[in-house]
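Left out: one protein chain. Kept in place: all the others.
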Amino acid sequence: MSEGVQARPQTSSLAMLRTLGGIAMISGFLVVLVFQWTKPIIAENKRIAIEKAVFRVVPNAVSRRDFILAPEGLSPVGKKAKGETVYAAYNAKGELQGVALETVATGYQDVIRILYGYDPQCECVTGIKVLKMTETPGLGDKIAYDPDFLKNFHGLDGKLSADKSGLAHPIAAVKHGSKSEPWQIDSISGATISSKAIGRMINASGQRMFPLIQRYLSGFRPPVTVAAQGGEPPGSDLQ
Amino acid sequence: MALTSKPIEIRTSPHIRKAISVAQIMRNVVYALLPICAWSVYKFGLSALLLLLTTTVACALSESLFCWLSGRNNTVRDFSVIITGLLLGLTLPPGFPLWMAAVAGFMAIGLGKALFGGLGYNVMNPALVGRAFVQAAFPVAITTWTPAFVPGRFSEAIPSTLTTPFMTPPDATVWIQALAIDGFTGATPLALQKFEHISASTIDLLTGVLAGSAGESSALLVFLCGLYLALRGMMDWRIPAAVFTGTILTSLPFYLVSPEIYPSPQFMILSGGLMLGAMFMASDMVGSPLTPRGIWLYGFSIGFLTVMIRLFGGLTEGVMYAILIGNVLTPLIDSVTQPRVYGARRQEERP
Partner (left out) sequence: MTTVLHKQEQVTLDTFLRGIWEENPVFVMLLGMCPVLAVTNSTLNAIAMGLATLFVLVASGTLVSLLRKMIPREVRIATYIIIIATFVTMVDYTIQAISLDLYNSLGAFIQLIVVNCVILGRAEAYASRQRVGAAVVNALGMGVGFTLALLCLGTVRELLGAGTILGYPIFSPNFEPWVVMILPPGGFFVLGGWLLLFEWIKQRRERRTLQAQGATAHGS
């Protein structure tokens, strides 16, 4: 065997460079070709996914516009501003119906990511949609589809405190069957940890974001032409 | 007629006539388990009886099946499979559907024992393997607890017990509400402690009048039964002792720092399946280490892991996984705690 290796003629560096370069060229060409071809389709898919989620958590919404919200102010997506992306949703007349926000917390197994709607008019949460989770099927994953649990979020109280710096009552999940206040979430029996995670994440996000939304409420102007929905690039990777 | 029926046997010492056989030890363990079973049947009625019978029969049948498949002698008669069945039944909730219990029994023997080559070769405690499987497969059914001392429990089974095979058990809450027992929440003392920080009283835990699995009955009774085995020399007393020490040493600092959040060490020992686990499962001869130092290390780690899972894990009860991890650690513990051969030098002293 060793003789065979010695007998092999030395490959020139040029040959190696040529091959690797050539392959890299072909590779680049193919990848760019597919990327260009799928780019508009993927963008469209992502837009549909975001809209489906946003319109589910904000009732009566038909169009949306993305904003960056930070303590310093509100700016439309696209400008270089730091902060959290929020999705403002409008009805057919172009009136603000609510704002959809993303939030995360650690559940039973891994992080749970949800999108939830906030209605600045009634100062309440209007609905949630679980974007990503790995909770136990049949137990913890009920947070995504259990109708009794999801009912908690139709009008969950998120009123601001008197000094407008946070929530008047912290949102929290309570034991199954013991919900007594409009800002409490009735946990799923047997899935206390997952339910509490939802309560915790909405509370954390609400304490921070609801005052900001109220402060910059006038800035949530609808898109210039309500009909032109497809024109804007997707604000974030909402999956 | 023949003068003697037996030939005269001439041997050198020792003149021990009879060694304790495996079947003998196992039979005594079964005797020790019977009072616990009786108490849990008294406590939960017909359902507990059916559950224990189902797991035992399922284990015995699976054992016969695997022995037949692998062409070995049937080992049902050595009683070890009866122990597995009874222990498995004792760790399940009393209203556990019987078909799921049969699945657990099959998995306990198939996955926990037969796969490794039968009695003496199993790495983990078979009963706990079976329970771990159904815990993962049917997380709802295995966390549905029903109250103890229900009137009429001897004439009628808990509705979920007689679920048609492969079907979802009926919702237990309806049945519990119909009983109208005040204050029953379907939560075990451990769950109450974890989520509500309410510790059950020591007396209640000792006598075992609370909700829980069929075998999480009376800690006192389990202790006495274990004591019987230890006194007869059929169980190494150091294993439960090490588990208790590990539990106390791990939970005490937390309790001393903030007693309103963390449970007391005596609650830790008496609640849940720790007593049963320490006395009858951790002390399983096959899955525990052989060296004296190893035994203490093994017990400590089980106690430590139990407390850690109970306090910081997602589950309310950690004994099962703690013992399984302990079982798996056993070969490692054995190899690092090998005693030095007399006269041999330590490794580092070698040139």
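Of note:
Just so it is clear, A and B label the chains in written order, and each chain counts residues from 1 on its own.
One rule holds in what follows: a contact is a pair of C-beta atoms (placed from the backbone, for glycine too) under 8 Å apart; a residue touches a chain by one contact, two chains touch by 3 or more.
Since this is a predicted model, take the numbers as computed values, not measurements.
Which of A:138, A:182 or A:222 touches the hidden chain is settled by the complete complex: it is A:138. The residue touching the chain not shown here, chosen from B:45, B:169, B:189 or B:226, is B:169. The chain that is not drawn here is touched, among residues A:34, A:168 or A:217, by A:34. Although one chain is not displayed, subunit A still touches it through residues 4, 8-9, 11, 15-16, 19-20, 22-24, 26-27, 30-31, 34-35, 37-38, 41-42, 45-46, 49, 132, 136-139, 239. Counting over the whole complex, subunit B has residues 100, 133, 136-139, 141, 163-164, 166-169 touching the chain that is not drawn.
The rule is short, and it goes like this: only the chains that are shown with their structure count from here on.
Inter-chain centre distance (subunit A to subunit B, centres taken as mean C-alpha positions): 45 Å.
Across the interface of their complex, subunit B is touched by residues 108-109, 136, 138-139, 175, 189-190, 192-193 of subunit A.
Per the touch definition, subunit B reaches subunit A in the complex via residues 139-140, 143-144, 173, 186, 195-196, 314.
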